[in-house]
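Every protein chain of the complex appears in place save one, which is left out.
The letters A, B and C name the chains in turn, as written, and every chain counts its residues from 1.
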């Protein structure tokens, strides 16, 4: 099996409800990801960087992500990312010509609210990456898996489609 | 994306609690599978056959499964199967020389009790199958994914390992 | 058993996540309440009014609540209310001299995120009201149950205490 680096950049996947002020906050400790991965994935490492909603991610953040990936010895990488700018980051990474296999995933609903969607997306990405032979930048969301140029968020339907 | 046939043969994945007699029964209507697949998979069809605990599956049942697969026009197949004899069925299918890509999966705990494990296993299988180029018989369980000869149920730990 | 009127005024209890804009909104259709009550309560009616976060509830809203209660033929009433101004509404109702038995309850975390807390609070209120002989205004939250003057929200701890 492939050794996989999971880079957690934040996004809806990681949001938890804070009863003290009644809002959803990004949990930067990555508890949701640890929860799924420790039980249902193998041969992985987790790194937490950025920790932002994807609407707040800047090109400075994307440079940090690119540097993290290129300095890593891993060839197979999953990125947990907010859904709104997932395709922007995918394109940024594609321009980086990384010669690695990278799958971006995330969730439309926080793991803390619907653990099944977040787990389904992450595990689809994980399964895909384990069989993947080609380098490239891919997206796995809501059962859609393929090159990042082919899959888009449909803001009306609230899910990713071709 | 691949068009996938999901053949549901029963097993723990499908068990639900019956409060009238206090036992866990296999739901032959495949509600658990429909629940995950309708929301988190694409391009699939579901067939329900056999509907048994894997300890009760006979070679007669396996012949029915083999016939279902070979008569299908699908090249990519996921089989939901009980965990105890998953490797027996995998070997039986391997002897059938099917020239298709087949991933067996299931759950150690019913979807009705832990929806995350069942979803994680199914979606790992689904992701894997979508990137897979080779024919063969594979198992995807608890983060372990690979040829059926490589992955075994560890009855002491209660999960699948290399 | 007492015939109980449940008046749903909104609050955290009823919030659901909207994946289209990533926020928690009050579900004015009262699905959470119907979900618990239809399965686990008896002899009740539900009325939905106001439909607000408790910080947004005005004395005009409280007058609507008071009128709803006093026009009702029910002697036993549960009010689902946001937690931040639950005591303000309780005091307002106490001034109304209603000669009814009224228990206010709600949730620190939405039912859609933690179904157990919301159910525990509602069912504690329901059980209390069924044994109650005295008229008055009561609060039932997080295991604390008693006259509204005795129970306060502790904003630091995020729960209700004496």
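Please note the rule applied: a contact is a pair of C-beta atoms (placed from the backbone, for glycine too) under 8 Å apart; a residue touches a chain by one contact, two chains touch by 3 or more.
In this text, all values refer to a predicted model and were calculated from it rather than measured experimentally.
Residue in contact with the omitted chain (choice from B:60, B:133 or B:155): B:155. Of the residues in chain B, those that touch the hidden partner chain are 12, 17, 19-20, 22-24, 108-110, 112-113, 155-156, 158. For chain C, the residues touching the absent chain in the complete assembly are 1, 36, 39-43, 115-117, 119-133, 140, 142-146.
We take it that only the chains that are shown with their structure count from here on.
Viewed as a network of touching protein chains, the structure reduces to a simple linear path.
Chain centres here are Cα averages; for chain B and chain C they lie 45 Å apart.
Multi-chain contact residues of chain C (touching two or more other chains) are absent.
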